[in-house]
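Please see the structure below; I have some questions.
Presenting chain A:
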Amino acid sequence: MSDNKIMPDGAILDVANLSVEFHARNTVTKAVRDVSWSIRSGETLAILGESGSGKSVSASAVMGLIDSPPGFVTGGTIHYRSRDLLGMAAEERRAISGKKIAMIFQDPLSHLNPVYPIGWQIAEVMRIHGMEAGDARRRALDLLERVGIPNAAARAGSYPHEFSGGQRQRVMIAMAIALKPDLLIADEPTTALDVTVQAQILRLLRQLQKEESMALLLITHDLGVVAEIADRMIVMKDGEVVETGDVAEVYRNPRHAYTRQLLAAVPGQEPFRPEVERSEVLIKATALKKTYLLSSNAPPLNAMDNVSFELRKGETLGIVGESGSGKTTLAKTLLRLNIPDSGSVTYRGKDIFSLKGDDLFDYRRRLQVVFQDPTASLNPRMSIFDIISEPWAIHKGVKPKQEWAAAVRDLLTQVGLKPEHAKRYPHQFSGGQRQRIAIARALALKPEVILCDEAVSALDVSVQAQVIALLKDLQEKLGLSYIFIAHDLPLVRDFADRVIVMRKGQIVEQGFTSAIFTAPADPYTRELIAASPEPDPAVHRSRTQPAANMEAHA
Partner candidate 1 sequence: MGSYLSKRAVWSGISLFLLVVMVFFMARLTGSPADLYLPIDAPNSMREEFARLHGFDQPVLVQFFTFLRGLVMLDFGESLRQNRPALALVLEAMPTTLLLAFYSIAIALIVAVVTGALAAWRPNSIFDRIATLLSLIGASLPNFWIAIVGVLVFAVGLEWLPTSGTGSVAQWILPVAVLAIRPCGLIVQIARSSMISVLSAAYVKTARAKGAKSRRIIFVHALRNAMLPVITVAGDQAAGIINGAVIVETIFGFPGIGKLMIDSITYRDFAVIQAGVMVTAIAIFMLNVVIDIAYAILDPRIRMN
Partner candidate 2 sequence: MSSKSGILQAFAITIMAATAPAAYAQTASIKIAVPVEPANIDGCNTTVNGINLIVKENIVETLTVLDPNDSKVLPRLATKWEDTGNGVWRVTLRDGVTFHDGKPLNADAVVKAVERMQSTGVTCLDRTKIANVKLTAKSIDDKTLELKADPAQVLMPVFLSFIGVVGPDTSPTQLSRAPVGTGPYQFVSWNADGVQLKRNDGYWGKKPEVENATFVFRGESALRAAMVKTGEADIAYSISPQDADDPKMDKAFLNGETTRIRFIMQPPLDDIRIRQALNLGFDRGALVGTVFSDEVVPATQFILPKINGYNPDLKVWPYDPKQAMKLVQEAKTAGVPVDRPIRLIGRTNFFPNQGEALQAIQQMWQQIGLNVKIEMMESAEWLKLVNKPYPAERSAMMIQEMHDNNNGDAAFTMYFRYHSKGQQSEMNNPQVDGLIDKAMAETGAQRTKDFQEANRIIATDVIPAVPMYHMVSQMRVGPRVNYMPNALSTVQFELSDITMTKK
């Protein structure tokens, strides 16, 4: 009987020859193919892979979260402490979920129920598994304190939207460890978080794991995260395991070509761009200031405070900062979606806020934008042709209608897509491809400046590298200037000529990239650089100390 399966040495969970398929009416996607791995008590195992590699599907299979239909486990077994998880009754499975095996997710905001207080949500997991309400409530407070939510008693009654991203993930963790599970599955737990917060969360996970001697299964696309926390790692690609082994070993000595490719694509490894003084000023921002009044009894929020900079023709200006640093407000201001309280922005000497009629139309044409989320920024009901040709429909006279088809084909080729893709709709593309489409749309009007607002943040590393390469290529060919807004420092390091570091609405430092990264003047810049995960485990271990310090005053 499978229930008496002999587990591999010390393993608490064993996945053997697992295959999972998703059935749509037209297609069958083999998301996971013949995958085997196991995890021992107290161990941290990382599953590394990019979108579509099947890394999350195997975790969902362990938790029994695959919706069936359309998903089907078509082969293999999953054993938890010699009990077959796939074969057991739903009731039995539920007794394990949340109690013995718990899970935390990416994007804690959407994974926490928005309408219940977090204290209630933490207590719920204990109540489901039979704990008395009062006990559960008291323990929830303990847990909140444990995961580092200050003033837990008061905050337990607050709702998820009232917390910051990092705090929400702490709440998720509190929920997951409430019943001291044997195994904690963390699915991209830090992906949407700021670097400094990411460092804290990872530290917390490591610490809890040690104290509770849980096994931690970490699912991520980020090599830096793996290096920072994992003991062993599995690399997945297209539903299959391509590499497995000790983390340090894999980094030092990748066997599979894909692993090597991944390692090579990690940003932050290229030489700095040369320091070139460019003279032609395109955009000049002077003393921008913007405050928001959130409510009558809270102090006003300084979204931009005395922000001044210049963008010169042909350069890439990196703007770096964490959430709340004001970089989004700045982007909106440049796009004229926001009017600043004071200060000015000029484009080729003309004040953009007093532009009217044709001049404004012209500015709209010269400055194009690529947003962070390519899914959201493409109208789901328009075909790629309609999306890319829309700027011409708006700016009539730029291109006669009969040339549109050819021009769309050219642009698609230019951004590395196929001309026949024009007929498709956005959902039929991968994230990277969608971002290419967004870039093609931005290029349609032959702009001078493209504002990239976190344009590659949501993409896989290898795709990031490709998109950056594309942007660089276009810059060379077309003489474009970029304003490159990002929270990911290594990316900026590779791509930007000059960098602006922002914090709480203010510019704390700006200068050439090499100068900022090699000799940061401001302590905040230093913290940022230090918190950024380092994909080399060796380098990482040497840096552990400063990251720990940061948490104290974060």
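One rule holds for everything that comes next: a residue touches a chain if its C-beta (ideal position, glycine included) is under 8 Å from a C-beta of that chain, and two chains touch if they have at least 3 such contacts; residues count from 1.
The set was built so that all candidates are chains of the complex that A comes from, given by their letters.
These numbers were taken from a predicted model, which means no experiment stands behind them.
Student: Check 1 or 2 against chain A and report the one that touches it in the complex.
Tutor: 1
Student: Show me the residue ranges of chain A that touch candidate 1 in the complex, using the header's touch definition.
Tutor: That would be residues 63-65, 94-99, 102-103, 105, 107, 110-116, 124-125, 128-129, 159, 161, 172, 175, 295 of chain A.
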